[in-house]
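Only one protein chain is missing; all other protein chains are in place.
Per-chain residue numbering starts at 1, and chain names A, B, C, D and E are given in the order in which the chains are listed.
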Amino acid sequence: MSLPVLARPQLEPLIRSALAEDLGRAGDITSNAVIPAGTRMEGVVRSRESGRIAGVDAAALAFTLMDDGVDVTIAHPDGAVVQAGTTVLSVSGPAHAILGAERVALNLLCHLSGIATATAALVEAVENYPARIVCTRKTTPGLRTLEKHAVRAGGGANHRFGLDDAMLIKDNHIAMAGGVAAALRQGRAAAGHLVRVEIEVDTLAQLDEALAGGADVVLLDNMDPQTLSAAVRRVNGRAITEASGRVSPETVAAVAATGVDIISVGALSHSAPILDLGLDTGLPDG
Amino acid sequence: MSLPVLARPQLEPLIRSALAEDLGRAGDITSNAVIPAGTRMEGVVRSRESGRIAGVDAAALAFTLMDDGVDVTIAHPDGAVVQAGTTVLSVSGPAHAILGAERVALNLLCHLSGIATATAALVEAVENYPARIVCTRKTTPGLRTLEKHAVRAGGGANHRFGLDDAMLIKDNHIAMAGGVAAALRQGRAAAGHLVRVEIEVDTLAQLDEALAGGADVVLLDNMDPQTLSAAVRRVNGRAITEASGRVSPETVAAVAATGVDIISVGALSHSAPILDLGLDTGLPDG
Amino acid sequence: MSLPVLARPQLEPLIRSALAEDLGRAGDITSNAVIPAGTRMEGVVRSRESGRIAGVDAAALAFTLMDDGVDVTIAHPDGAVVQAGTTVLSVSGPAHAILGAERVALNLLCHLSGIATATAALVEAVENYPARIVCTRKTTPGLRTLEKHAVRAGGGANHRFGLDDAMLIKDNHIAMAGGVAAALRQGRAAAGHLVRVEIEVDTLAQLDEALAGGADVVLLDNMDPQTLSAAVRRVNGRAITEASGRVSPETVAAVAATGVDIISVGALSHSAPILDLGLDTGLPDG
Amino acid sequence: MSLPVLARPQLEPLIRSALAEDLGRAGDITSNAVIPAGTRMEGVVRSRESGRIAGVDAAALAFTLMDDGVDVTIAHPDGAVVQAGTTVLSVSGPAHAILGAERVALNLLCHLSGIATATAALVEAVENYPARIVCTRKTTPGLRTLEKHAVRAGGGANHRFGLDDAMLIKDNHIAMAGGVAAALRQGRAAAGHLVRVEIEVDTLAQLDEALAGGADVVLLDNMDPQTLSAAVRRVNGRAITEASGRVSPETVAAVAATGVDIISVGALSHSAPILDLGLDTGLPDG
Amino acid sequence: MSLPVLARPQLEPLIRSALAEDLGRAGDITSNAVIPAGTRMEGVVRSRESGRIAGVDAAALAFTLMDDGVDVTIAHPDGAVVQAGTTVLSVSGPAHAILGAERVALNLLCHLSGIATATAALVEAVENYPARIVCTRKTTPGLRTLEKHAVRAGGGANHRFGLDDAMLIKDNHIAMAGGVAAALRQGRAAAGHLVRVEIEVDTLAQLDEALAGGADVVLLDNMDPQTLSAAVRRVNGRAITEASGRVSPETVAAVAATGVDIISVGALSHSAPILDLGLDTGLPDG
Partner (left out) sequence: MSLPVLARPQLEPLIRSALAEDLGRAGDITSNAVIPAGTRMEGVVRSRESGRIAGVDAAALAFTLMDDGVDVTIAHPDGAVVQAGTTVLSVSGPAHAILGAERVALNLLCHLSGIATATAALVEAVENYPARIVCTRKTTPGLRTLEKHAVRAGGGANHRFGLDDAMLIKDNHIAMAGGVAAALRQGRAAAGHLVRVEIEVDTLAQLDEALAGGADVVLLDNMDPQTLSAAVRRVNGRAITEASGRVSPETVAAVAATGVDIISVGALSHSAPILDLGLDTGLPDG
């Protein structure tokens, strides 16, 4: 099944804000000054390098929210693999509107495609293992919905979206609750019946306690592959296993080889470089 | 003079939104479940690596907007150089509030410090030349004010903040205006007396035309160092010279050696990895 | 453990909007006209009937957001059982501020306490059974966070908070996905590792298919107690069982007696009458 | 004349917020997972019981704001009387959009129709008397405009919409102003020429003072029918008379029989149970 | 009784927006560049001419919302009469905050004081007559609450605040309703019991019809003084009389002399020049 698109109410407020941020108070003073009213133009957004696309609906909406007279055709939807030179979307309409929305459209598309591309690299690196690559809550403020979507576009999956949609009991919680068993007991009691409970464990002893306490997921934090393997064997299907810690395209296969179910990688959303895309027009070079 | 801080009205709406994004509808269900009401805690935000700090006021505000009973002390302001282990700020107060704001505070601080650190590396690489390192409008939607501030914290300077605070006549504008001379004539006529006019030139012939047209700044786009040097000599102080194109810490000195005034680098805001900082508490490991 | 309070960023935007809605453009023209500037007053918010309190923090915030010179003391926190005449909170400060915020504070407090009270009645009715009483997404637009909190204040628990924090595969989904098995297979594949999957079943045959497909929770919709009992026996601990359908204080015990884990009741949030509370002042009757 | 509809700017912000509240960050993960992209569906919103409709425009807007490709046909406008089984509106379009907006549309429609239905019951009960049934400011925060509209849809009328559009001098005001006469004198002097002044009176003596002071409306609070009748005779057309206090369908006719002009009932907006409506599709039961 | 102040929720959103509008994305780059961090300053806002003050609370809030470390003392509240040189408020605190908020504070104070001053001139001109001077809905978008307040500070009163708080049946309504009598009949039937009904009449014949129809207020539009006098006599206390049309300080007394109750003047809010006030500091001239 193709990747579902984000609903318009999920995109629209962010893109309206982004357009307002770039237009500022005076608007696009350059285009206003030098391009005659009524000028129309066409353009295509092309990738300058190979990668995975995300954010194309957001980019399209930037153009049409600027002026509903802009026509946008999406050539490659989110999740598509592109090469240098691939056209992702094409636009035609009033030049003032297209150039006024260009930077917002590209900033979103390049950033999100960068995340999708980085995700796809990790997903590919573990394709021989059952592990899923997931992102964390280490996202850019205001962009969580879109960045999590970009991870899915890259073939990854999502960890929780916020503090509220799953329980993740970490070391500080354990300390203040009075230990793994107490924390899990209280967490389970308070959790709704649709809420999963995950707990961070640093040692195999803690792991045993977590399993005894009925954790749905155990977060095996910063363990080396050998310890991870031991932990996975110890769990033996009684919980979902998640490995976290500094993971790179070079090291991820070794982590996956331990048999963990989930590998969470903060860098997908906080440190992925952009995928370079740009707007090309049929205009002659000035 | 120390780096000026952002005014509270510049920070507050973004941080309120970021807290709401992370709290979601149900709030911090983990802390609510496992930490007794009234529990207080202390913590310090420390860097895990060496770098340059930005966003510490934003991080502090995340804690106090969550609960004005949290006390925050800033140990190192924006612009400070830190090492692995350096404490940047310390917090004390209700545990629910501190843990509820932790991720928002760190997401801002790590992202902005990453930008400051990447900027500082380029600034240092050109310290023997007059060139200033500046960022572009390739910023994350919603974060332009903070990301531009982070570049300043890293010792860089800022290009324009939006479409509206300076004119930048690019190749598409030139084509639709009917050439460099026509574009500059129209741009100058429309520009307010406090608005500078910059124009992109791809060749030395265009450069001559730009200088004849009275450009304040010439954007020398994607030129190799030899051409850049020739262009800088041709300009000979009649305009500010800006070099752009893919610049890295390895190549920036060669660009600066051409004598350009400004080197603009989109990657500072769109592709800098985070600086890793985390919250440490005095609590025993669970 | 006492009921955790909502974080300030969860309450503040709603209450600011509510105050603005009631003040309108001209403000409290009655108090402005007839109460001299600088007049101070004291008052207590008392319950007029017995019930369960929710929303007292929201009510308190209404007063202090109107004027931070109002002092509020909470006598009974959310979750408290009150009788007719019990004081829930007391206020003192400028009369204009207290009377200007009174209606907003009471509207929130009465509505949420009504939900808590209705919930508590059901919870009490099933206290001899393991079943938990939960609310649904049939909430008042804009108030989901507070209404779900009120259900917890009444001793209930929460179903999912939105379309996004758990999967609930209903009859329409099943029809479009091509059956229970197909829907569950696709749902499981797409669900993050912290997302539980619930599916609605109308017959015991569908129930078998749901269990075979690995549903975490089965929604037994509108079944009579005998069928419910049979379903619970069939599940035999392999999934969480949830009963829904028109449940009243009179019928809920019979549902609980079937052994279901969860009883979901939309009426808690959509049809609970208020708990009547009012502001009493020491002033003589005019 | 048919009931006027609310203007789009009165509805749109509330409905956008409600959709965002239900979609959360991740959106409709169930439909996204199990319904193929491009699937279209049709459905009708039918009442499950007899009653009076309100909110159908709001419900329609929920569907079209989700996706302007959804077609909505309103079969029965606000104010219509429906029976169990009556179709109120029909929708067709993308399944993801229809299911994503369903709960918001129904929550509004059921809540507002519940208010209209409760209002209609009281209106019918007093149809042999001149009294009008009106609601109060005891509304759900954020929904005042819609709830007041629902009361009109049920055949009722509206008391003031906020603190600012009429003066209502209550017992606290009277006490702080120094008595009925002083309060009325000050109120009248400050009131704009389009602002009516109402005052609460608890006794016939206060009533005389209120009439002498030129009150436009007298609020006869919590009087028994005999006292109410006496008060109405005393007023003898010199002011509009309003009765308030706990009024039910059983007791309202007795109140109306006293000859009062207005009967205000807070319960219409704060305690009316929903009218049950649901979305039916042509799909086979899964 | 002194003029009541606006409640904080009536002021705060507007002032936050105004500060954001002036700070833009980069903030106060001048002060940031040339004033050392930590510099404190004092200043007084003085009137440069004689007039009537309005907006001093709004101005004060501009300073404290910028930085709650600014101390503001109000020397003359709204409604005060000032001369050239009179100090209206004084501030002390961080220089960056005071200069950053200065323009917003003054823009509000000068604009609103201009309205108050223009109002006071008309009020004084009619002081020997019973007529009240009122403003209209011809206000600046976003500022209605404050501009109406400024009119009160000048001794005037307010017409309705919006389309919703009183009925004003104008010529277009009359034409579409089928005449004065029909319009009034329908208006009265739909109006809530706290809503006054005003109707515009252009001739004495229409006036008779309006009085017969039970208008609360008659708007005598653009009548010359003789016709106005005749109209007032005809009304003879059966309705409130309002004169509108182009009124100036020179002509207003003649209008008032006709005995009308209300004189409405759109120019108070749409065309009053500012009252000039400025910030003086103890600093030596540079």
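Here is the rule we go by: a residue touches a chain if its C-beta (ideal position, glycine included) is under 8 Å from a C-beta of that chain, and two chains touch if they have at least 3 such contacts.
As the structure is a computational prediction, the values presented were derived from the model and not from experiment.
In the entire assembly, the chain absent from the figure touches the shown chains A, B, C, D, E. Here the missing chain is touched by one residue of B:Arg8, B:Arg48, B:Arg196 or B:Arg234, and it is B:Arg196.
Checked against the hidden chain, the listed residues E:Pro4, E:Gly79, E:Gly114 or E:Gly156 yield one contact partner: E:Gly114.
In the complete complex, the residue from E:Gly69, E:Gly85, E:Pro130 or E:Gly179 that touches the missing chain is E:Gly179. By the touch definition given at the top, chain B reaches the unshown chain through residues 1, 132, 134, 157-161, 164-166, 186, 192-196, 198, 216-217, 240, 242, 261-262. Across the interface with the omitted chain, chain E contributes residues 14-15, 17-18, 21-36, 39, 41, 95, 99-100, 103-104, 106-108, 110-111, 114, 137-144, 161-165, 167-177, 179-180, 182-183, 186-187, 189-191, 195, 200, 202, 206, 267, 270-271, 273-274, 281, 283-286. In the full complex, chain C contacts the hidden chain through residues 21, 24-25.
FYI, only the chains that are shown with their structure count from here on.
Using the mean of the Cα atoms as each chain's centre, the chain most removed from chain B is D.
Compared with chain E, the chain whose C-alpha mean position is the greatest distance off is A. Remark: chain D and chain E have CA centroids separated by 32 Å (rounded to whole angstrom).
Shared interface positions of chain E, i.e. residues touching 2 or more other chains, are given as 1, 24-25, 158, 161, 165.
The touch graph of the protein chains shown is complete.
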